[in-house]
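Just passing along the structure, written as structure tokens.
After this line comes chain A, so read on.
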Amino acid sequence: MKLRKITAITLAGAMAAATLGMTAMAADTDWKSFKIDPAQIPQEKLDTTISVACSIRGLENPYINTIKVGMEMFCEYLDSIGQKYEMQVLDSGGSNDTEINNMKQFAAKANGNAIAYSDPNESAICTSLVEAMAESGGYIGTAWNREEEDTVEDYNPNWVIHTSPDNVANGKAIASALFDQMGGKGQILVVEGMLGNTANNDRVKGLEEALAEYPDIEVAAQDTANWATADALTLVETWLNQYPDVGGIWCANDNMATGAMQALENAGLLGKVGVVGIDANNDVVDAIKAGNATATVSSNGYLQGGYTLAICYAAWAGLIDPEELPLEYREFATPATVITSENVDEYIASYIDATPEFDFSEIFWCKAD
Partner candidate 1 sequence: MAKENQAALTIQEEFAKKIKAENRREKVIRWAPVLVLVALIIFFTIARGTAFASVSNLVAVLNQWSIPLLVALGLTFVIMLGSIDLSIDGTVGMAGSIASVLVMNTLNGNNFGIFGIIAAILCSVAVGFVIGLIHVKLKVPSFMVTFAFQNICIGIAYITYSGTPATVMDPLLKALPKASFLGIPFITWVALIMLALCIYIQEFTPFGRHIYAVGTDETIPRSVGINVDLVKIKVFTFAGFLFGVAGVVGMIRLGQGQAGIGKDLMFPAQAAVVIGGTSLAGGKGGVINTVVGTLIMTVLINGLTMMGVDPNIKTGIQGIIILVAVILTIKRGATVISK
Partner candidate 2 sequence: MDKKLLFSAKNITKSFYGTQALKGVDLDIYEGEVVGLIGENGAGKSTLLKIIIGVQPQTSGEMTMHGKPFAPADPMAANKEGIGMVFQEQSLIVNLSVGQNLFFGHEKDFKNMGFVNWGKMYEESRKVLEEVNCGYINPKKKVIDLNFATRQMVEIAKVVNLTKTGHDDQKCLILLDEPTSVLNEAEVQNLFTEVRKLTAKGHSVVFVSHRLDEVLNISDRVYIYKDGENAGNMNIQEATEDKLYAAMVGHGTTTEYYHQSEQKKAQAEVVLEAKDLGLAGVFKHCDVKLHKGEILGICGVVGSGKEEICSVICGDEKPTSGELYVKNKKTNYSSPAQALADGILMIPKERHAEGIVRNLSVAENMALSNAPLLAEHGIVSVKKVNAQADEWIGKLRIKTSGRDAELISLSGGNQQKVVFARALASEADIIILNHPTRGVDVGAKEEIYALTREVVAQGKSVILLGDTLDECIGMSNRVIVMKDGLITGEFQADAGEKPSQVSIVTLMM
């Protein structure tokens, strides 16, 4: 089980986030090993066409594509147990209003026989999405963005779970990896994602936390590249004229890290300046292996998309009652892996060279311990 080994290198931050949810230390370990038993699903449920969806913010980012693939893997599992289903992707294109509309329309179509994974565009609209689903009687699991004051228990039973790879922790983890590689001192360039976006703000917050711990690291320049490769290339290209001695480049995602590396390559600095990003895009992972990039974070979109839907499915099929689930099994962290030169080979072997395989009947396998 190579997967196990990698997930073992999880983030301290992510775990801290997980413990937040553990209000009552219910030692009900049975849930962890809970398995879907197809035999227990009533035939009428199996014959009902269930609408399956994942709501995403666009297709620019390869990470988001892995969520979609995760959903498709889960749907293969549904095939294997004889469940009828219809699958679709709701693309918001980065617009809050569109994402809410999409979810409402999806809910209306399915009439309650629906499960959805949602990556809210902004934490502020998380509950609006959940509400749309709850009103139709469908089941939804959210990931990433949610306001702190919100809890899944506000929308029992329809808001089944919320999983959160911790953006602050991710931002901090890659920053620390970068700073360590630089020997704890020097100048860095900061390439931010879209301004005003929750994920970006959290990641930058993580960077700032790390900066506080490394007093000799100095931010030479900081600007936005709107999550885009081309913008990052332009930005870094310009900066390199100004700060040729820079030691590292922190990027809020891997698309931008790709652009930063291209700029370094054009300037003949590739491999000499550390680059970090988040999302574990294939080209960045390859660059880590080649020694051209320092670190990235895999949030394992396959697992997020697939297992969130699996848990929602179990709720819809009546196998679990979300209200009975302990909170730690409804609000938890999914494993996130910091990929560095140390573990990059393993990651490539199991995720890039081979398509990962998951057993979706073990629905809580996705919970980071």
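The definition used in the following text is that a contact is a pair of C-beta atoms (placed from the backbone, for glycine too) under 8 Å apart; a residue touches a chain by one contact, two chains touch by 3 or more; residues count from 1.
Selection criteria: all candidates are chains of the complex that A comes from, given by their letters.
A quick note: this is a predicted structure, and the numbers were derived from the prediction, not measured.
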{"item": "Identity of the candidate that touches chain A (this complex; choices 1 or 2)", "value": "1"}
{"item": "Touching residues (chain side chain A, partner candidate 1) in the complex", "value": "59-60, 62, 65-66, 68-69, 192, 195, 221-224, 226, 228-231, 233-235, 237-242, 255, 258-259, 262, 265-268, 281-283"}
